[in-house]
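One structure, pasted below without further comment.
All protein chains but one are shown in place.
Chains: A, B and C, in written order; residue numbering restarts at 1 for each.
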Amino acid sequence: MNQPGAIPLLSVKDLTLRFGGLYALNKINFEMHANESLGMIGPNGSGKSSFVNVLTGHFKPFSGEMQFAGQSMLGKSAHQLVGLGLCRTYQAVRVFGNLSVQRNIDTARLFFAEEGITEHQYAQYLDWLKLTPVLGKTAKDITLFEQRKLELMMRLVLKPKLIMLDEPVGGLATSEVSEMIQLLHELKAYSSVFVIEHTMRVIKELADRVVVLIAGEKIADGPPSQILSNQRVIKEYLGSAHA
Amino acid sequence: MKIKPLHALLTLALLVLPFLFKDNRFLGFILGITYLNIFWATGMNILYGFVGLMPLMFAAISGIAAYALLYFIAEWHINFWFALPVATLFASFIGVLLGLPSLRLKGFYFTLCSLIIQSTLTLAFIFFPKFTNGDTGINQISPPLWFGEPIKGYAFECMLALMAVVGIGVSYFVYQSNLGQRFVAIREDDVLAESLGINVVINRVVAFFIVSLYAALGGCFYATYIGFISPRSFDVLSSLNIWLFVAFGGKATIAGPVIGSILLAPLPFLLQSLEAYKDILSGVLIVLITLLMPGGIYGTYLAWRNANK
Amino acid sequence: MDSFLLLLASTVSTGLLLGAVFALVAAGVTIVYGCIWLPNASNGQFFLLSALVAWGLTSSYGLNSFTACLLVLIASVGLSLLFEKLLFRRLYNVPDRNISYFVITLGLTQIMSGIFSMTFAKWSDQFSLPPLVSGVTMIGPFPMTNNRILVLGIAYLSIALLFILLRYHPLGRALRAVFQNREAALLRGVDVHSIYKISFVLGSSIIYLGGLLYALAYSFDLTIAWTMSITAFAIMIVGGPGSVLGALVIGLVFGFTQAIVSNFTSPTVATFSYLIAMLLILLVKPNGLFLK
Partner (left out) sequence: MLEIKDLTIRYGNFLAVNSVSISVGKGQITALIGPNGAGKSSIVRAIGGLNSFESGHLSFLNENLSNVKPHLRIVKGLSIVPEGRGLFPRMSVEENLMMGAYSLQNKALFQDLMDRNFALFPILKERRHQLVGTMSGGQQQMVAVAVGLMSDPRLCIFDEPSLGLAPIVIEQIGEALISLKKQELTVFLVEQNASLTTKVADEIYVLSAGEVKFHDTPANLMNNKEVLETFLSA
């Protein structure tokens, strides 16, 4: 799968996050390589969103080391991490609702100003995401699916190495979910993907490896098929011995 | 940067007006005051309209600049044109410091904090007479010299007209530039802006610096134009008044603050006899604008025009 | 020696009275903010309005202070209902309404100060109310007018009544419930919008009462309004927005500070210290000292 000596795209060692006495994250360890796509699942309150917030500079970790493409991420704020190539989306779709779709994209392109993506790439992404017809509309007036695609477009123009997707299919109608999963497959060609979900449906089709988080601790890490049959996961997930 | 014919016409009008009122000192003076307020309102609009913060300490920054200018001129015996840049930069530096709370506070809490800063500084203006001559204020402020000749009357109004036009131009340039787009992104959703690579902290500091320049320059020219300043010229009511010009005209637009200033700034002078009504009128306008027409005149017009397009 | 004792006595009595007035006004402001998210920047104008109207009734209509104050309090309920209906009800469902309310009340401040400067300012520049009761009694070695003792009594009785209402009466409990968890209160059957109305009337009435008590004890002028607004806000922020206990305790502390400070330097230094305290708390501990 990946050359043993290669520097991991993302490596997390003993990552711990504490709020008062409560451990939101307790000694999380894992690595991810550029050509892999990773998933993370966990029930409500398992620490998934805290994990994303720590990795993308919104929270400061209590202890532990985080490396992105070989560079330490400690002490870096969210906008600096974008410079390294690490972007994220939010669980609830988040766009500049009052601005037009075009202005939303232009705002994201501000980051690189001159040495951003080429016009060719820009047109290619736009066409692939089928956003051209809605460029003139105000962002809050387009469908949720189009808003999700706009979020992807705004990340792609940042030339990301890794995009952390927080529940990318949340709120979509069942037909749109399969279309989004297909899009996310194709997205892998442009950037590594890290998908956070509270169920396996999306992850088992996208991720090569899945990390399971429960009550702030990593209890499993392996391919989706292995996770689905892992007794501890089923037990923790479905409540007392039921399966 | 395309300049629409309307803007060119408006700019030309602003520049020509002083010649029309050359001899009528009363109307000329009102015109000068209106230009000053256009300059101030355009500056405050950058923070209130573009970045989405309501800085009630705006007048205090003007005050600091005006008092600093007079202090430098008096103590260091330098002329106006040397003292001006020093005073402006000094006040703008303090303006940026006063803006730092905006990095932690937003919305109401920031506005309340800016109100506290404004009240504190107004008290400071009263209680440090060594610099500000206290509550009685400073009068007989000599106007700036231009090759030995004091700039007075209509000449001053031309300078103020030029300053107002330059002020509008700079704010138009900022609005069109990448910096302006970053400001708008921060106003709309600063967390999203941060995760798109925008350094929210630095951009807010830059915004405060630019707005403080407007406040400071305005303060210095106000002092030398009116010839008298006191703590009351730079109190909370002055900040609120400038805010009203922006909100009444239409925030987050270029023309809004200009329209607001042109309509409201002359009123207190035109209604000379009804002096006390000034407060009541601006209070009523503040309430009506906030409750009924948050977009202001020009903003509501734009919304109406887009709706019918 | 006894001049020092006299000074001490007068400082304590001023501290007690100012403390009670500050506590009441701050409690009025914090109840309304906690319940409706309405930061009333014109609380000082309300405070001044009740004092001025009472002064008008006593001086030009010859009413005694007691009836004047009673009339003012009754009339104030009508005024509060009017303000609530015209200005504030419209924004109840707007999430971040506190900034709009703050600006509206700043506008209201300007309207009221304009009206005062055109009316009362023209009639006199110092105002006070005739004492409720005459005579002096000795408390140990210290003489104290009966009027001040009565005013102190009313002030602390009102604070006690307010506390009992909030702590034990179902209406007070409903008010606190709406503040702590608006939706849960609705699910338990609380008519939230009527609680908003009641809390605004209650909060404003307490501010009006504060104005009357102050006018009964001290002579005052129009500048008291803005100073009171800032002081009440400072107490609310330092005590914790929405915490009545915080408002009462910090109100007393600020009252004594004002009494002590104005014996040595000008009262403005006290206002200065409130501003600095408010600034620090806002930046360091936005929830204030009493709000967990």
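Here is the rule we use: a contact is a pair of C-beta atoms (placed from the backbone, for glycine too) under 8 Å apart; a residue touches a chain by one contact, two chains touch by 3 or more.
This structure is a prediction, so every number in the text was calculated from the model and none was measured.
K.L.:
Wait, the hidden chain, what does it touch out of the ones we have here?
P.N.:
A, C
K.L.:
Sort through A:Glu36, A:Glu151 or A:Glu167 and give me the one touching the missing partner chain.
P.N.:
Of the candidates A:Glu36, A:Glu151 or A:Glu167, A:Glu167 is in touch with the missing chain.
K.L.:
Quick one: which of C:Gly62, C:Pro95, C:Gly140 or C:Gly189 touches the chain that's been left out?
P.N.:
C:Gly189
K.L.:
Out of A:Leu135, A:Ile181, A:Ala220 or A:Ile234, which is the one that touches the chain we can't see?
P.N.:
Answer from the full complex: A:Ile234 touches the omitted chain.
K.L.:
Give the residue, chosen from C:Asn64, C:Gln180 or C:Ser266, that touches the chain omitted from the document.
P.N.:
C:Gln180
K.L.:
Using the document's contact rule, name the residues of chain C that touch the chain not shown here.
P.N.:
Touch with the absent chain occurs at residues 170, 173-174, 176-177, 180-181, 183-192, 292.
K.L.:
I need the residue numbers on chain A that touch the omitted chain, in ascending order.
P.N.:
Against the left-out chain, chain A lists 43-45, 93, 140, 142-144, 147, 167, 170-171, 173-174, 177, 198-201, 204, 228, 234, 237-243.
In the analysis below, only the chains that are shown with their structure count from here on.
K.L.:
Moving only to chains each one touches, count the minimum steps from chain A until you reach chain C.
P.N.:
2
K.L.:
So which chain is farthest from chain B, going by the mean of the CA atoms in each chain?
P.N.:
Between chain B and every other chain, the largest centroid distance is to A.
K.L.:
Report which interface contains more C-beta contacts, comparing A-B against B-C.
P.N.:
By number of C-beta pairs in contact, B-C is the larger.
K.L.:
Just the number, please: Cα centre separation of chain A and chain C in whole Å.
P.N.:
That gives a centre separation of 52 Å.
K.L.:
How many angstrom lie between the centres of chain B and chain C, each centre taken as the mean Cα position?
P.N.:
Between these chains, centre-to-centre, one finds 34 Å.
K.L.:
Give the residues of chain C touching no fewer than two other chains, as numbers and ranges.
P.N.:
Expected reply: no residues.
K.L.:
Give the residues of chain A touching no fewer than two other chains, as numbers and ranges.
P.N.:
Within chain A, no residue touches at least two other chains.
K.L.:
Going by the contact rule at the top, pick out the chain B residues touching chain A in the complex.
P.N.:
Chain B residues touching chain A: 178, 181-182, 184-185, 188-189, 191-200.
K.L.:
Using the touch rule from the top, collect the residues of chain C that touch chain B in their complex.
P.N.:
Residues of chain C touching chain B: 39, 41, 87, 90-91, 96, 98-100, 102-104, 106-115, 117-118, 230, 233, 237, 268, 271-272, 275-276, 278-279, 282-283, 286.
K.L.:
For chain B, which residues count as touching chain C in their complex?
P.N.:
Against chain C, the touching part of chain B is residues 54, 101, 104-105, 107-109, 111-113, 115-117, 119-120, 123, 126-127, 237, 240, 276-287, 290-291, 294.
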